[in-house]
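Only a single protein chain was left out; the remaining protein chains are all shown in position.
Think of it as A and B in the order they're written, each chain with its own count starting at 1.
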Amino acid sequence: MQGLQILIDGFTISSLYALGAIGFTLIFGVSGVLNLSHGAIMVVAALVGWYAAGDLGLGTYFGSVAGVASAVALAYLTYFIVVRPIQRSRTISKEETEIFVLTGTLLWGIMIQVGMAYLFSDNPVTMRPLIAGVTDILGVRTPSNEMLIALVCWLAIALLWLFVNRTGAGKALLAASINPRGLTLLGYELSHIYWLVWGIYGVLAGIAGVLLASFLGVSTGNAGQLTASAFSIVVLGGLGSVSGSLIAAYVVGYLETATAYLIAPTLRPIPALILLVMVVYARPQGLLGRR
Amino acid sequence: MHSLVRSRLFWISIGAAVVASLLPLWLSAYLLSVLTGAYYFGVFAMSWDLLFGFAGEVNFGPTFLIGLGAYSAAILNNQYHLPIPLCLVAAACTALFGGVLLAVPALRLRGPYFGLVTLVAVLLLQNAIVIFAKFTGGEIGMTVFDVLSIDATTNYYYALGFLVVSAVLLTRIANSAIGLILQASGQDPVEAAVLGFNVTKHKVAAFCISALLSGLAGAMLIFYMGAASVDTVIDISIGVQIIIAAILGGRRTIVGAAIGAVFLIVATEFLRPLGQLNTFVVSAVALAVILLLPDGILGFALRAGTRE
Partner (left out) sequence: MSSRPVLEVRDLRKRFGGLVAVNGMSFDLHAGEILGLIGPNGSGKSTVMKLIMGVERPSGGTIRLNGEDLAGLPPHRIARAGITIMFQHSRPLHRQTVLENIKLALLPDSLLRLATGPEVDRNARSIAKRVGLGHAIDRRPGTLPFADLRRMELAKVIARDPKVVLIDEPFAGLTLTEIAAFSELIRALGDEGRAVLLVDHSVRSIAALADRVLAMYLGEPIARGNAEEVMSNETVRRVYLGGELQPIGQNSRVTADAPSLLQIEQVRVLYGKAQALDKIGLFVRQGECVSIVGLNGAGKTTLFNTVSGLVPYSGTIRFRDDDLRNKSAGEIARAGVVQCPESRELFGTMSVRENLDLGGHLLPANARARQLEMLFGLFPILASRQSQAARTLSGGEQQMLAIARALMMNPALLILDEPTLGLAPVVIEQLSKALGELRKTTPITLLLGEQNVTFALPHADRVYVLDHGRLTWEGGPAKFAEEMGQGYL
């Protein structure tokens, strides 16, 4: 019985992790950026969604849409204000660009987090469930909302997969992560690609943030932790590999859930951390890493 | 270093040191205590700059070494009542040992993976402290029996003295033959190897120096504050502030890191009336500096007028 509980609970949290991590790794693969304001963007989506749904009276559905839209806007702001100026700067050498982007996005993330706490306070917010009620799966009673969340995550991931593998624009994105110069020689404008990828990233992070608010609740204090967990999942799966992130998200999600149920809730993050250490030493490029 | 830049740096440093030593004449005990904390922070930042600015390695978890030093000193004083000087020596040794343990495998990794290992080290230490709460006081932290002094001015001079000595030591190393080899190892490791230098050996040495000073500073900070906790010496956000301070002040200048640290801490204090927003303002200013003046405050001051 507990096994089934772990299976179901772990599935939802892993799906949420996966959505966040895939966005994170997509931005790294195509734009070359480890975006440390990732968690902050998710938190903004959650807070805006909650505010729009409740205080602005838009209801849960439209509130969620507003939340996702805010994440997209924020993603673009991140690119144009922080990332692009650093990448184009002539005073920063090539090798140092990465550390500057990291520090810059980190500061940006802190600014967003504190700004949000100022506007909304740092109390956790929860989105009202999209579906009420409880479903019975083989004797385990699970909130139906939880099932919906897992479904939406998978829908988003599936749509992304279809986009990248079945559409021209998506394949161009994939090609950009492999060889940007090759694309330029074929007449593509890389700036268009970046527009596209940051927009998609905003959508993914936004959905993840809104769903998280619905599942567990989100507060501004979560921002750093969310970035850290996305980061470790992406490293485990391999920087730049979307399928790697997917698999790693489930590994981490289930490890955490099993630990919380079987050992102790306070020791939740430990096994994943140990796994991360082992991977970084034994196989630093992660499961399916390329770069 | 270019002689004009070098002499500018020299005079700026002397000037700053003189002004700093005279401050107790005018400032309140409260302000002195803010500066005291800032000076220890300055040592953290300078040690980080040796590694980043010279050896070219980004340490995302400087608080691993700081925490090792701080907690070993705290435990020895709290549990075994060892006198402060002995605890300081032990702290330096523990941090050094930790530094070697971290550096040797980590330096075999390239690029972002090295940074990752340093980050993971901090997370492990943090969790270890929480798990072994019996010895370490866990999340609440622990107190120490002895302190350096109860007088604000005395504490201030301890901190300032330590900062100045560290600055002199690190600058001497940076400008020495070792510093030259370190710079080569950081800028172009292939060429450094081809010129006959064991790059790993030198980077580990830089790591050790950084570890020693950080650990010592961490321990002194504990004996200044009278308490140690995860939030004050280990938390990742502290490491983040150290990195920001060093880049803000000006990488590859050593002294710049100290200036950046003081700026950061003092600015955060002064903006306290804004409540939560003080972090926002400081982060915004730091971001602006990074985007507009990537050479940092000191770097800009040194290079202004010397176009090359």
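Here is the rule we use: a residue touches a chain if its C-beta (ideal position, glycine included) is under 8 Å from a C-beta of that chain, and two chains touch if they have at least 3 such contacts.
Everything quoted here is computed from the prediction, not taken from an experiment.
Engineer: List the displayed chains that the omitted chain touches in the full complex.
Structural biologist: Among the chains that are shown, those touched by the missing chain are A, B.
Engineer: Going by the contact rule already stated, which one of A:I13, A:I92 or A:A172 would touch the omitted chain in the full complex?
Structural biologist: Only one listed residue reaches the unshown chain, and that is A:A172.
Engineer: For the full complex, which residue in B:S21, B:Q187, B:S237 or B:N278 touches the chain that was left out?
Structural biologist: B:Q187
Engineer: Counting contacts across the full complex, list the positions on chain B that touch the omitted chain.
Structural biologist: Touch with the absent chain occurs at residues 2, 172-173, 176-178, 180-181, 183-184, 187-188, 190-199, 201-202, 205, 252, 308.
Engineer: Applying the definition given at the start, please give the residues of chain A touching the unseen chain.
Structural biologist: The list for chain A reads 168, 171-172, 174-175, 178-179, 181-190.
To be clear about the criterion, only the chains that are shown with their structure count from here on.
Engineer: Can you check the complex and tell me which residues of chain B touch chain A?
Structural biologist: Residues 52, 56, 58, 105, 109-113, 116-117, 120, 123-124, 127, 236-237, 240, 243-244, 247, 275-277, 279-280, 283-284, 286-287, 290-291, 294-295 of chain B touch chain A in their complex.
Engineer: Where on chain A is chain B touching in the complex?
Structural biologist: Residues 34, 82, 85-86, 89, 91-92, 95, 98-100, 103-104, 106-108, 110-111, 114-115, 117-118, 224, 228, 235, 239, 269-270, 273, 276-277, 280-281, 284-285 of chain A touch chain B in their complex.
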